[in-house]
Structure formats: C-alpha cells, structure tokens
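In this view, the complex is presented without one of its protein chains, the others remaining in place.
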Amino acid sequence: MIFIDFLLAFVIGGFICLIGQLIMDFGKLTPGHTLSILVVAGAILSGLGLYQPLIDLAGAGATIPITSFGHSLTQGAIAEAQKHGWVGVLTGMFEVTSSGISAAIVFGFIAAFIFKPKGKAN
Amino acid sequence: MEQEQYKNLEQQITPPTPYMKNALIAFFVGGIICTIGHAITYFYIIFFDFTEKTVGNPTVSTMIFLSMLLTGFGLYKKLGQFAGAGSAVPVTGFGNAVISAAIEHRTEGVVLGIGGNIFKLAGSVILFGVASAFFVALIKLILVTIGVVQW
C-alpha cells in the first residue's frame, strides 16, 4: 500500500516535470517562462477544484512541483473571499505567504554569506 | 547567401533537440525529487505531530534547505544541466533560482546585491502566482455571486 503511495508521488510529480520539459522544448522558452506558465496552470486548476484531488492522490507528487504554488495562493484567496467577500480576495493574498518563498528567502540569504560562485564544468 | 537559404543550412547542421530523451529524463529526475519529498512528508507525520493538511510547509522548507546545500556546492547546476525541467519544476528548482541569485550578487552588497537581485529569476514565478490567484479567486467570487457555481 505504501509502495503504491510512493509510486503515485513519483509518477504524478514526474509527469508534471515532463509537461514542463515539453513546454520548454517545443515552445523554445526559458525556464522562467515555463515556470510562470506552470504556476498559472496550477492556479487555474485550483480554481476549477481539480488540484486538491491531485494532492489527495499523489501527496508530495503534487505539492512539490511549482504548480502547487499557484494552488496554495488561490486556495488562500478563495477561502478569504468566501468569508469576507470582495475584500477577502485581496486580504487572502496576504494571509497565505507561501512557505516556499519564505524558506527560499531565508536560505538564500544565509547561502549568500557562505558560498561563492565558481565556474565548474560538468 | 540569402537569409532563407542560410536558415535552411543552419537548421540542417544544428543537431535537433532530443525531445524524447529530455522529457524522459525530466520525468525520472522530477519523479525522484517528488518521491524524496514524499518520504520527508512521512517523516514529519510519523516523528512530529504534523497532519496531512499541515505537513506541506515543513516539507517544502526542508526541500529548499537541501536545495541550498546542492546549490552552494555547485551540484544543482550540474543536476539542472542533466535534468532540465526535472530539477527546475520542483520547489527545489525555485529555491535554486532564489539562492543562486543571492550567492551570485553578494559582491554588490547585502542591500543592493542580495536584496536587489534575489528574485531576479524567481520574481516572475511569484508575480504570476499571486496575480493568477487573485484573478481566479475574483472570477470565482463573481460566478458565485451571480449564482453560476457554489463555493
């Protein structure tokens, strides 16, 4: 049972990355463009109520890809809109600071003092 | 030689993008990163009092911490060259974009260097994440108000 659980995380997570690679290669886009598209896709799927079932199914397979960033922000905005109406759409955005952003800022700040960039070829 | 002619010649000689290979590598590496994330999820649920609902934050933070180590030792760069979207799409890739920019611009000072450039690459992801969340929520609110859908 736990094996299936991990397999689902692997397959769903891998599949989202595969879609990202296809967007990048066929669209001849930079990683920045590709990730932006995926984030918007995550937000839209979330609005349609399709992303939460994916998380229930795949766990980290759906929460680790960047699409979940769009999802969590959207869910925050929708939850607040439900409570407070029009104002909630905006305040909801402030309610849910993504842990991804906070962690990246903190660790990025620390790393800047520890590491220096080097030019290593593969 | 005309521009059209040259484009044809250039295209003939330039090796084609290995779509299939790139996609498969992205699938496997991305899958493995998510599987590691899944294992961390279990770790937090079993050894700490996190639930399925709340485990997202510590998992993501841990993944980004790992991303910091890999980025700082120049390993994420190598992984990225191999895996493409496989290492860019998971949240570790977002971490790599932020952390690598912070390291790179340390020499320009803490405020203008790190502060001014930390979101150089990841900024667009935040922009589109927040903006699309706003519009999706707005549209949903409108649809609920006019009675097309339920919350």
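A few comments on the model shown:
Letters A and B mark the chains as written, and numbering starts fresh at 1 in each.
We adopt the following convention: a contact is a pair of C-beta atoms (placed from the backbone, for glycine too) under 8 Å apart; a residue touches a chain by one contact, two chains touch by 3 or more.
The criterion applied here is as follows: contacts and distances are computed from a predicted model.
UniProt records the chain missing from this view under the protein name "SpoVAD", selected from "Branched-chain amino acid ABC transporter permease", "Acetolactate synthase", "SpoVAD" or "Na(+)/H(+) antiporter subunit B".
Here is the thing to keep in mind: the chain we left out touches A, B in the whole complex.
Contact with the chain that does not appear here is found for just one residue of B:A83, B:I126 or B:L141, B:A83. Chain B residues in contact with the hidden partner, per the touch definition given at the top, are 1, 3, 6-7, 9-10, 12-15, 17, 22, 71-72, 74, 76-85, 87-88, 93, 96-97, 99-101, 103-105, 107, 120-121. Remark: the residues of chain A touching the chain excluded from display are 28, 30-31, 115, 117-122.
Here, only the chains that are shown with their structure count from here on.
One inter-chain figure worth recording: chain A and chain B are separated by 7 Å, centre to centre, where each centre is the mean of the chain's CA atoms.
By the touch criterion given at the top, residues 5-6, 9-18, 20-26, 31-36, 38-40, 42-44, 46-47, 58-61, 63-70, 72-74, 76-78, 80-82, 85-86, 89-90, 92-93, 98-105, 107-118, 120, 122 of chain A touch chain B in their complex. Residue ranges on chain B touching chain A, taken from their complex, read 17, 19, 22-35, 37-41, 52, 56-61, 63-65, 67-68, 71-74, 77-78, 81-82, 84-86, 88-95, 97-106, 110, 114, 118, 121-122, 124-130, 132-134, 136-141, 151.
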